[in-house]
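In this view, the complex is presented without one of its protein chains, the others remaining in place.
So, chain A:
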């Protein structure tokens, strides 16, 4: 009985330590006054946080990452929502095969995806790096979009569409009037998941970078190889707070945790 009572708090404590611990260390390190990335921080200053905003390559790669995350997620949703709808509503021949193909980018290690894109698409077809990155990110997000949207479609009875049609709506109208509003939460969850996945993506993006074209995480790695100062910690902390902010806003206005 005693052992059981202790099991849950101890597990919880460990999980929190290992999940939140590193994050707290990064946050603490970013307020350091010292010259190198170190823990515990030496002194207190905001200079490294200020420095993040002055590094030009960070700014460019941040825009690139934002563009890929938002644009890629939008395109993935535009492709993924109709695909999920078709997969869940019609008995398509080979539906399982389609599902597997769509899910492949989750299962195949990122390094392999990146390398093969570079070796078999970018180099032979002379595809621009930006376009290649965009396609790669869209393909990576698509499985999440299809998964999450399918799950939320699965919870929705299909007879409401017929009800809408009998009340005078067209089939397409019924999709927009009664299907989309009811999977709103799923779409929002897919968007957040897609955004975060894309933004934190390293292995694929690593292969697809060229002069002046880099995603933020790749740029951070490159920076750290040259300069080992706390500005990388500061940037990581800022990004983490940005993610928390997005989830918080989504939760606040859409109650998104209900749908995940």
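Assume a residue touches a chain if its C-beta (ideal position, glycine included) is under 8 Å from a C-beta of that chain, and two chains touch if they have at least 3 such contacts; residues count from 1.
Convention: contacts and distances are computed from a predicted model.
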Of the listed "Cytochrome C oxidase, mono-heme subunit/FixO", "Tryptophan synthase beta chain", "ATP-binding cassette domain-containing protein" or "FAD-dependent oxidoreductase", the name UniProt assigns to the chain that isn't shown is "ATP-binding cassette domain-containing protein"
Of A:167, A:227 or A:242, the residue touching the omitted chain is A:167
Interface residues of chain A toward the undisplayed chain are 156-157, 159-160, 162-170, 173, 177-178, 181-182, 184
